[in-house]
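Written below as C-alpha cells is the structure these notes are about.
The complex is shown incomplete by one protein chain, all other protein chains being positioned as in the whole.
A, B and C label the chains in the order they appear, each numbered from 1.
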Amino acid sequence: MNQVNQRQYKVGVLGATGTVGQRFISLLAEHPFFVIHALGASSRSAGKPYSKAVNWKQTRAIPAVVREMVVQECVPEHFKDCVVVFSGLDADVAGDIEHAFRVADLAVFSNAKNYRRDPHVPLIVPLVNTSHFSIIPQQQRLHAPPLRKGFIVTNANCSTTAVVVPLGALERAFGPIESCMITTMQAISGAGYPGVPSLDIVDNVVPYIPGEEEKIEWETLKILGGLAHADDDDSGSGLLAFDMHAAQPLRISASCTRVPVVEGHTECVSVRFARRPPPSPQQVREALQAYTSEAYSIGCPSAPRHTVFVHEEPDRPQPRLDRDYQAGAGVSVGRVRQCRVLDIKFVVLANNVAIGAATSSIINAEYAVLKGIVSATAA
Amino acid sequence: MNQVNQRQYKVGVLGATGTVGQRFISLLAEHPFFVIHALGASSRSAGKPYSKAVNWKQTRAIPAVVREMVVQECVPEHFKDCVVVFSGLDADVAGDIEHAFRVADLAVFSNAKNYRRDPHVPLIVPLVNTSHFSIIPQQQRLHAPPLRKGFIVTNANCSTTAVVVPLGALERAFGPIESCMITTMQAISGAGYPGVPSLDIVDNVVPYIPGEEEKIEWETLKILGGLAHADDDDSGSGLLAFDMHAAQPLRISASCTRVPVVEGHTECVSVRFARRPPPSPQQVREALQAYTSEAYSIGCPSAPRHTVFVHEEPDRPQPRLDRDYQAGAGVSVGRVRQCRVLDIKFVVLANNVAIGAATSSIINAEYAVLKGIVSATAA
Amino acid sequence: MNQVNQRQYKVGVLGATGTVGQRFISLLAEHPFFVIHALGASSRSAGKPYSKAVNWKQTRAIPAVVREMVVQECVPEHFKDCVVVFSGLDADVAGDIEHAFRVADLAVFSNAKNYRRDPHVPLIVPLVNTSHFSIIPQQQRLHAPPLRKGFIVTNANCSTTAVVVPLGALERAFGPIESCMITTMQAISGAGYPGVPSLDIVDNVVPYIPGEEEKIEWETLKILGGLAHADDDDSGSGLLAFDMHAAQPLRISASCTRVPVVEGHTECVSVRFARRPPPSPQQVREALQAYTSEAYSIGCPSAPRHTVFVHEEPDRPQPRLDRDYQAGAGVSVGRVRQCRVLDIKFVVLANNVAIGAATSSIINAEYAVLKGIVSATAA
Partner (left out) sequence: MNQVNQRQYKVGVLGATGTVGQRFISLLAEHPFFVIHALGASSRSAGKPYSKAVNWKQTRAIPAVVREMVVQECVPEHFKDCVVVFSGLDADVAGDIEHAFRVADLAVFSNAKNYRRDPHVPLIVPLVNTSHFSIIPQQQRLHAPPLRKGFIVTNANCSTTAVVVPLGALERAFGPIESCMITTMQAISGAGYPGVPSLDIVDNVVPYIPGEEEKIEWETLKILGGLAHADDDDSGSGLLAFDMHAAQPLRISASCTRVPVVEGHTECVSVRFARRPPPSPQQVREALQAYTSEAYSIGCPSAPRHTVFVHEEPDRPQPRLDRDYQAGAGVSVGRVRQCRVLDIKFVVLANNVAIGAATSSIINAEYAVLKGIVSATAA
C-alpha cells in the first residue's frame, strides 16, 4: 500500500484506548499517508505509554509505532500539529471535547453520535454522500468567531451505514425510494467493550437496542436527502440546509436486534420505489454491482473497489465469511428478489467496526485531504 | 396435570427416533390421557428396544415407559390399536407412510409437510384454526373407498406457527390484515439433527433457509383463510374448500434467517390492517393478551392458558428466557409499537420444537378426542 | 412437592436481586418447608416491591409469592423472624453483613467466599462433608459474647463443588487420594451478571479465572480433610480443627478456563490413589454410582437421589444435556478410564448455579433443620 513520495499527514486519535480508537490505530498504522502523531484518552490513561494504557482487544498485535507513544489528555494543545483528528470518544464526553477541538481550529472526523443531528455538521457515509462536505465552509463561517480550519464531520451509526449504501446506490439508479422496512441482526462488537453481557447473548437474540431504530430512521433521511440553498425561504438567508429527503418523503421502519455474532451487521431490507413500474431484481443487482463511490473514483486509498459486492449464491452474505472482504470497507448484498408487500427485498451485510465505524471516518478524512478541504500542512 | 378417572387413549409415534419423535415421546410420557402404545421407525431401528435404537438428544432422560419398548417398522398393522398416530416422519418418507396409515383407517396427526397443501387435509395450528377440523368428514367421504375413521391432520411449519398465532388473534379482534412483513431469526433445532453444521452457524447468521419463506407465505393464507362450502361455484358441488384468505387478499412477505440459538424462533413482524384507522399499539396489546384459543376453552390439557403472553419490558421476548414459558405451548409477543411503513410492528417468539412442532400435533389430537372426531375406543 | 402437615420455616434471602439471590428465590418458592419471609438487598433496592427492584434473568417467571414483597436493607432487624438466612451477597459486602447477622443470633447459610477460610466456619458441600456441622457449637461458644443460635455455614465455590463430590465418593470407597489434576471448562453464569463480556467469550476460550485455581486447590483440602479435636497439641486446648487432609497429604493442581456455555461446569479430572494397586475403572464407576450422601439418607428434600450419575456413553456428560438432571442437584460423571500418568481419569459435570451455588446452601439448611442444628422455631 505504501506509496513512494507520498506526502504524509499527521493525525491524532481521541478515545485511543477504546474499542473504536483501537480500530483507528490498527488502520492508521498501515496508512499510506496518515501518520499517527498523538493519542488522546481520559486522564486515567494520560501519561502512560499506549501499551500500558490500553486493554488491547484486536486480533492484530498493537502496532509498533504506538506501543511506546505516551497517551495525552484530550485537550487541543497536544494535537495542534495534527492535520486531522479522529474521534472515537464515548458520547458522554465527545460533545464537549470535539467542540473544543473545533474551536481550536482542528479538523475533527468523529464516529460519535453527538453532532450527527447538528444542522451545520454533515453526516457522511463516504460511499454515499461526500457531496455533503459542501456545508463545511458554512459551518466555519457561522461559527463565532469564524473558523479558519476547524470543523466537525461525523459518520453514521453502524447499522445505518449498512443500509444506506445500497439505498443510495438504488436511488442513484432508479430515483427516489418511497418506503423501506429494515430488520437488523447486529453484532456484539457494535456495543463496544465490555458492552453486551455474555449471559444476555449466548444462545439468545435480544430484540431491542436502545435508540438504534430511531438512529436508522433519522440518519438515513439526512444522508440520502438533499443539501441545498434555502433560496425560497422567507428569511432569504440562502443558507445551505439538509432537506431530510423532503422532496420525496421517505418512510423508514427499522427493527433492531442483537445476535451472537462477533462482527458484521446483517440486515434484511425491503424497499418500495416511487417509480412505477419498479426495477426488476436483475436490474437492482446490476445497479448495485455497478455503483461506484466518488471516494473511490478520486483515489481515497481506503475506499473499496467494489462499493457493493452482490452475491449470487442464495445463502450469502454471511457475517463470518464476508465481513472481512475488502478489509470490511464495502458492503455485501445478496438474495435480491421481489417482495410481495413492497417492491424488492435483499440482505445487506456491513462490517460494523470497519465501514460501520473507523473506516468511514478515515475515508472521509482521505476525501477531505484529496479535495483540499483540510489545510494540507503536511507533516 | 394427571386427572383421576380419566379415560386413557393408546397412541403411536411414527419417526420415533428422530428429533420430533423424541419430543413427542417426552411430552406423551407425561400426558394425562394419551398412553404410548407403539413406536415406529425405519427398518434399521425396528426390532430394537427404543433406548438402543435412539440417539437421544433431549435434556430430560428417556422416559422409563419407552426405554424397553420395541421399535416397529412403520406399517399400520403394528399400530391398529392406536386411537391416534403421531407422525414425526421425515418428508422423504412421510407421504407414503401417512397415506398407508390413513387407508388403514387410522387417525394421523402429522408434523410433516407432505399433506399441508392437500385441498382436503386441514393445516391446523391449534391455537388458531381448530374450526378447520370440519373438513375431516369430507376428507373421509371423498376417499376411495370412503374412510370410517382414518384421516390426516397436519400442523404448520414452525416459523409459520409463530406468526400465525398473533395474526389470528389480531384478525379476530380487528378484522382482516392486508399485508404483513416478517423477518425470522430461527433456531438451529428447527433443522433437526444433525441439521445445521456448526461451522455454518457459530459466530454467524445464515440469511437463507430453503423453502421456508414460501412455507410462511402459503401456509399462513391457508390457516387464516376461510373454509366454506363452494355453494356458488359453477359446479354446484357444495364441497368445503379453503379460500386462502381470498375474501380479503393478504400479501405476506417473509425473510428467513438462521441464528446461533438452540431453541426458539424470534420473528419481527409488521402488519397493515384493512380497517382504517388501524388499532393503536395499546389496543393491539390488549387484544393479544385477551385472546383465548378454543382448544384451551374446551379443556385441551396441553393448550396454554395464555395463548399470547404480551411483554411490557422493551427487550423481550428473548428465546433463552422465554421459550420454556408454559412448556413452550404459547407464544410471546413484545415491542408492540407503530410502524412507519405499515401500521403496527412487534416481535413474536415461539418454541419451534414445542408449539412449533410436537405440541401442536398433540393439542390437535386432544381437540379431536374431546370433540369426538377420533373414535374414542379407549385403551 | 408440597407435603401435608409439614412444619414451615421462615427464611430470608440476602442479596435477593443478584444472580444467586434470584436462584435462591426460584428454588425456595417451591420448597416443601421453607417459606420466604424477607428479602434483603442494597439500599438502592430497599423499599421497592421485588418485581420492581430486580432485573430478573431466570428462565422461570418471578414467583408470585415474592412479586410484591418489599425488599429490605440487609440489617438483622428485618430478618429476626427467620429461622434461616441465605446469603447470595457479593464478596465486597458479605463479610460485614453476614457477621452482623451472626451476632444478631441468626443462622446464616452463605454462598459467599468471605468466611470459607475461617477456622471456625465449616465449608460444607452437602453431598460430601455434612459431618463438618459438628464445629458449629464451638463457633458459637468461642464467639464473644457466645452465640445461642447464630452461626455461619458456607458452601464451596462452584468449580470446587463439581470435583469434590466424586473425590469424596472415591475416598470413601478406596481411601486417600494422593494427587489430583483438574482442568475446568466453566460456564459464563459462574461469573454472575453482567459478568463475562460477550466479546471475551463468543467464539473463544479464556484460559484464566482470577483466584479460581487457588480456591479449588485450597477448598478441596478443607472439605475432604478431617475435623478433629486437637488433643495432642501443646496447648491442650482440645478444640476442633480442620486438618486440611494432613494425615495423607493431597496435592491438587487446577487449571481453570471459561468457555461459551451458559450453565454447567465441565471438568477433566485425573487422580492417583495412595492405595496400590489402585482401583480399576470399573470399580471406580461402581463406587461412584453407589455413593449416597448422608443428606439424602436423612431426607433432605433437595438432595439428589443419585449423588453421582455415571454415564456409559463415551461422549457424556455434556453441559447442555445433563445440567438439569435432578434439577441440577447431583453431579454427572463419564469417561471413567485409566490415566497413563496418574491412575484414573474422568469427566465431571455440575450445574454451577444449582449444586454449585444456591442448591448447596439450601440442602445445608435442610440438613441443619432435620438435625436440629437450627432452632426450630417454626413459622
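Rule of thumb we're sticking to: a residue touches a chain if its C-beta (ideal position, glycine included) is under 8 Å from a C-beta of that chain, and two chains touch if they have at least 3 such contacts.
Remember, it's a predicted structure, so these values are computed and weren't measured experimentally.
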In the full complex, the chain left out is in contact with A, B, C
Just name the one of C:8, C:58, C:140 or C:179 that touches the chain not displayed here. C:179
Specify the residue from the set B:73, B:90 or B:200 that touches the hidden chain. B:200
Quick one: say which of A:222, A:285, A:320 or A:345 touches the chain that got left out. A:320
Among C:26, C:266, C:326 or C:360, single out the residue that touches the unshown chain. C:266
Residues in chain A touching the chain absent from view: 57-61, 202-203, 262, 320-321, 324-325
So which bits of chain B touch the chain we can't see? 57, 188-189, 193-203, 260-262
If the hidden chain were put back, which residues of chain C would touch it? 179-181, 183, 185, 200, 202-208, 210, 217, 251-253, 255, 257, 259-262, 266, 268, 270, 314-321, 334-335, 339-342, 345, 347
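The rule is short, and it goes like this: only the chains that are shown with their structure count from here on.
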Where does chain C touch two or more other chains at once, residue-wise? 57, 202-203, 262
